[in-house]
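Note that this complex is displayed minus one protein chain, with the remaining chains in position.
Let's look at chain A:
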Amino acid sequence: MSDELNVGIADMKIAYSPKGLISYALGSCVGICIVDQVKKVAGMVHIMLPTNNNVSDKNNVFKYADTGIPEMVKQMELMGCMRSRMIAKIAGGARMFEIKGNSSIGNIGERNTIATKEVLSKLNIKLIAQDVGANYGRTIIFDSDTGNLTIKSFAKNIKII
């Protein structure tokens, strides 16, 4: 797979096999990858925040876990995917910085991960693999054919989940 579709920050793409999907350098953001392996259609959404509390910010549903994941699933269903066949893999949600005496800084990654899991469970989509948390960034590549999620990080071995 050399020509993956690039999923930017607060962005979502859906690809047919053999086209893959890639998102670069996720820090506290979470990448949610969903595939219907019968249909061979895969989607990836790169969310930044757990929930959209700001009602005025309607211009980007893919910025938030609570709006971005359901919208991606809806679009996949419109392409003939079935909810019951969908499986999900997630990565990201790191805590990149730790500042002594300021515990509120840096926990957005964990909140993103928790929100993501809640949304997936509400949608009845099985989460089968995850690589979340810790303090390093992740570039993620999703293979729409095999459903493999490849994770590349600085100074770490490549991981496939």
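For this structure, a couple of remarks:
One rule holds in what follows: a residue touches a chain if its C-beta (ideal position, glycine included) is under 8 Å from a C-beta of that chain, and two chains touch if they have at least 3 such contacts; residues count from 1.
Heads up, the rule we're going with is that contacts and distances are computed from a predicted model.
The listed choices are "Chemotaxis protein CheC", "Paraquat-inducible protein A", "ATP synthase gamma chain" or "Cation:proton antiporter"; the UniProt protein name belonging to the chain that is not shown reads "Chemotaxis protein CheC". Checked against the hidden chain, the listed residues A:45, A:108, A:125 or A:141 yield one contact partner: A:108.
Screening A:15, A:49, A:72 or A:86 against the full complex identifies A:49 as the residue touching the chain left out.
The residue from A:94, A:115 or A:151 that touches the chain not shown here is A:94.
By the touch criterion stated above, the residues of chain A touching the omitted chain are 8-10, 24-29, 48-49, 54, 57, 94-102, 105-106, 108-109, 135-139, 153-155.
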